[in-house]
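Only a single protein chain was left out; the remaining protein chains are all shown in position.
Chain IDs A, B, C and D follow the sequence of writing; residue 1 opens each chain.
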Amino acid sequence: MAISKRKKFLVKHASWLLMIVLLVFWEFICRALQVPQFLFPAPTAVLEAGIARWEIISMHALQTLYTTLVGFAIAVAFGLLVGMAVGSSPLVYRALYPMMVGFNSIPKVAFVPVLVVWFGIGTVPAILTAFLISFFPVLVNVATGLSTLEPELEDVLRSMGASKLDILRKVGLPRTMPYFFASLKVAITLAFVGSVISETVASNLGIGYLMMAASSSMDMALVFAGLIVIGAMGVGMYELFALTEKRFTGWANRGSGGVA
Amino acid sequence: MAISKRKKFLVKHASWLLMIVLLVFWEFICRALQVPQFLFPAPTAVLEAGIARWEIISMHALQTLYTTLVGFAIAVAFGLLVGMAVGSSPLVYRALYPMMVGFNSIPKVAFVPVLVVWFGIGTVPAILTAFLISFFPVLVNVATGLSTLEPELEDVLRSMGASKLDILRKVGLPRTMPYFFASLKVAITLAFVGSVISETVASNLGIGYLMMAASSSMDMALVFAGLIVIGAMGVGMYELFALTEKRFTGWANRGSGGVA
Amino acid sequence: MTNINFTLDWRIEGPSAPFLMALERGYFEEEGLRVSIDSGNGSAGAVTRVATGAYDMGFADFNALVEHVAANPDDSLQAVYMVYNSIPAAVFAAKSSGIETPADLVGKTLGSPVFDGGRKAWPSFAAANGLEVDAVSWESVDPAIRETLMAQGRLDGITGFYFTSLLNLEARGMDMDDVTVMLYADFGVPLYGNAIIASNGMMRDNPDAVAAFNRAFNRALVETIEDPATAITYVKQRDGLIDEELELRRLNLALESVVITDDTRRDGLGSVTMERLETAIDEAVSSFGLSMTPVAAELFNMDMLPERASREVPAL
Amino acid sequence: MEQVRFEQVSLAYDEGGPLAIQDISLSVAENEFIAVVGPSGCGKSTLMKLVSGLTEPTEGYVYVGGRQVAGPQKCIGMAFQASNLLPWRTTLDNVMLPLEIVQPYRSQMRRQRKAFEARCRDLLARVGLAGNEDKFPWELSGGMQQRASICRALIHKPKLLMLDEPFGALDAFTKEELWIMLQELWQEEPFTVILVTHDLREATFLADTVYVLSKGPGQLVARKAIEQARPRKLEWTYTDDFARDVHELREHIGRIRES
Partner (left out) sequence: MEQVRFEQVSLAYDEGGPLAIQDISLSVAENEFIAVVGPSGCGKSTLMKLVSGLTEPTEGYVYVGGRQVAGPQKCIGMAFQASNLLPWRTTLDNVMLPLEIVQPYRSQMRRQRKAFEARCRDLLARVGLAGNEDKFPWELSGGMQQRASICRALIHKPKLLMLDEPFGALDAFTKEELWIMLQELWQEEPFTVILVTHDLREATFLADTVYVLSKGPGQLVARKAIEQARPRKLEWTYTDDFARDVHELREHIGRIRES
């Protein structure tokens, strides 16, 4: 029992423990190899910079969080809708899929200038970039989830005379939830990447701007503080999903003990 | 029957047809709105540029394809392995997942300068960037696939006294294939993005370099030709997966008629 | 043979001509050097590349070097050949916004990336022309789109490299008659431009190779000035993508604006005067808000320059 | 009036492949209770899919309620051979499903949710699942899943009820209780029933007419009317009369196997 309790403790706090281990390791590497500050600052330096400038950082972070979340929300809605279309119709599947893959192979940063020219500098291009970069995983996973739906379950609904829409709502989507939540984890990281990238190209606000500004004044510690804030926001969003996911896909995770 | 034949034809060639429609639409917009060439060149201009410089483009494209594929291969292997660990062990799940999400929220382009210092400019940073950017979707989907494995199927193997590894090989992985292939579609697009981005920052070769060079000589048609070549390579890779996918996940797609 | 890997400030363009010419014509080899040249990612990035030892030498912004050494006093990177005798930055402003003189900039919006040399040196420009530092407001935009935005009238003006932004504005359909161009050097900014820099290790272990590099480069630079059109062919040879005509213009603009100046006519190519160097460093320190002032003599190593006679600006 | 009608129906799952059923013609009157028996793999489940419109016949026509079947039907309740409960819904929610889909319940769902829930709980209690309403399907035993699936087929009072081996995983006593329950429901408010079963006693006890399918591609080989009056009592199953009927069916099937 004692062993199991210790194990539970370990499982519960594993992420913190690992993070601390990694930070210590990073600090050690930086000191031992004397990695120059302007290349890769040690965590202590980053922390220092972060604390010293936390007000500025948090202002920029809020902006980035805002654009990211709006872009992400649009991406999820769009990804779900198109994913449903792709997953339910062979015609749409054939027509859209290659196109989408092609489009997504293109670095979105190439479109930012065009967006800036159309929508001005700042929030809108960041939102759109976050959207453009993050809808694809949602689309692919929703489409895959729907197209691998067991026909037996579909038949249950069909036998009641359910419409296509009913089938989608009552069987297709619930069955697709594990796929959907998996894609959210990928999509949120991409949304952050998208808005930060757009901010580096054209914005006066946001972590992307902060990082550019910091790196142009060679303040790498601040750059890394920005990166870490992004990472932390990503983790925060993940924890949020993890909570929701538990509710929606508990049935699918019934096998794997403590995971879900 | 005639109708069904026409429909089949439509389904088969849908991607081409849609592409042609879009190109015509793009051309039309460019002409009608007189979109300036330096902002968004028309397809005809892009085609012209592409044909005029096809030798150079294909040289750069080959380099990009090479770095992308190597990075992608590493990403798939790594994503599979870590995904298997995350999907089978609650401890690893808890420890690694938040970390990975945090890491992936950070734009990879921020790491390229560091990679350049260690590995010089060119092929290696491009490969590594492609890897870093594209392993996450594979990891997430493999982990999700494994952790949503029906315990009933697992029990079949367990009742034979199969080892954990056997269970993974005989049930876990086959069951996860639909998830895996979905992730490949996302990962390959990201791998292209990664290597191109790395090339724009640190390389003398590759489509990324081509695009930067072209844009600094204000040859937007060539920039877009580069983008389109990337897209086309993405589609090519997708078609390759689609073929393999059919073999491995046909069982899961049995419901959806002509799709798989 | 000594191996030297060298990073440019930016992509292969017209102004890279002398480096490529020295390579292709074998001038480096004649000096006993095996040189490889890579394209760069910004003139500040080049400093980092050399500082970390990833590259032995590079073509980098001298002001970025000042900044780097101010932040990392232990790093003894040195500039060894001042290629651009003055900072190539300029303000480009639309006459339609009513801008003819620096004073007209007050209250206007300028655009450029935060790392742009012109933007960073703005306080110098402002001081030299009697403006408040915050007389203009800034939009941070990527280099790739600032000219587009200005051409569209979304920005009153931009800062940028003279010979880059000028060409970009033209390509976006602006008539240079409608644009006010204020080259920093012409408006009292004493800052230096891009220089060849050498790493710590290079200077310590093999100063002769650095000097040799400079000799070879100097020779190529002189020949480039004499015949830019031929020089451009080496650029084309290296990178088939470039538009020769355009790059020739770019090269000529660079030569005219920042390479052939009163100073270089007087002191020869590549050199600096200690006096101006000190002013320039002070100016950089105050402009960028640096915490310390590096010692001028440690930042620029005069000993590496080829002899004076070979550095004469050729008469055209 | 005729409720279901097969006209020389054949079906091959793969185009040009072997037939699953062949040349079947039969008709079921409104409110008739028929049973279909036959060896394993003869096409009984296939027959059910045809009636409910889940598959289309390769040849011939199927009519339900006088209309040719083209796609899923609205008035049907079906219990599948494998219970096919939705794993993300509790037992109660699984049984509620038809009420969320089928009119007129669907439009009353909002207002009457509580009443519908009570109705589901009642039905679940009747099949012995009281107390299991909030369990998920995988927390039920095989027989319990099957009973939940029967409830799901019944809850919306379909005009045509189709049961594909609904009692296969139940012990004799539970099974017999459910026979009685089904008969009661059917007598209270008559509806048409098609029952597929392997249990000849079950077929005899419940059905008005029993159809026997042959092996291989299923063909109709016999049709036997069971004349016993309703309500039938369990005691009847101990009579010789009953045994004779069962035996006759048994012989039909035995003959198929030998051929």
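Convention: a contact is a pair of C-beta atoms (placed from the backbone, for glycine too) under 8 Å apart; a residue touches a chain by one contact, two chains touch by 3 or more.
Quantities reported herein were computed from a predicted structural model and do not represent experimental measurements.
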item	value
Sole residue of D:Gln8, D:Ser25, D:Gln108 or D:Ser141 that reaches the chain not shown, by the stated touch rule	D:Ser141
Among D:Gly41, D:Gly66 or D:Pro190, the residue in touch with the chain that has been omitted	D:Gly41
For subunit D, the residues touching the chain missing from this view	13, 37-41, 43-45, 81-82, 128, 139-144, 147, 164-165, 168-175, 198-200, 250, 253-254, 257
Where the missing chain touches subunit B, by residue	152-153, 155-162, 166, 170-171, 174-175, 177, 251-252, 254
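Keep this in mind: only the chains that are shown with their structure count from here on.
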item	value
Intercentroid distance (Cα basis), subunit C paired with subunit A, Å	40
For subunit B paired with subunit D, centre-to-centre distance based on mean C-alpha positions, whole Å	49
Residue numbers of subunit D (touch at least two other chains)	138
Per-residue overlap in subunit A, given as positions that touch at least 2 other chains	39, 113, 117, 200, 252, 254
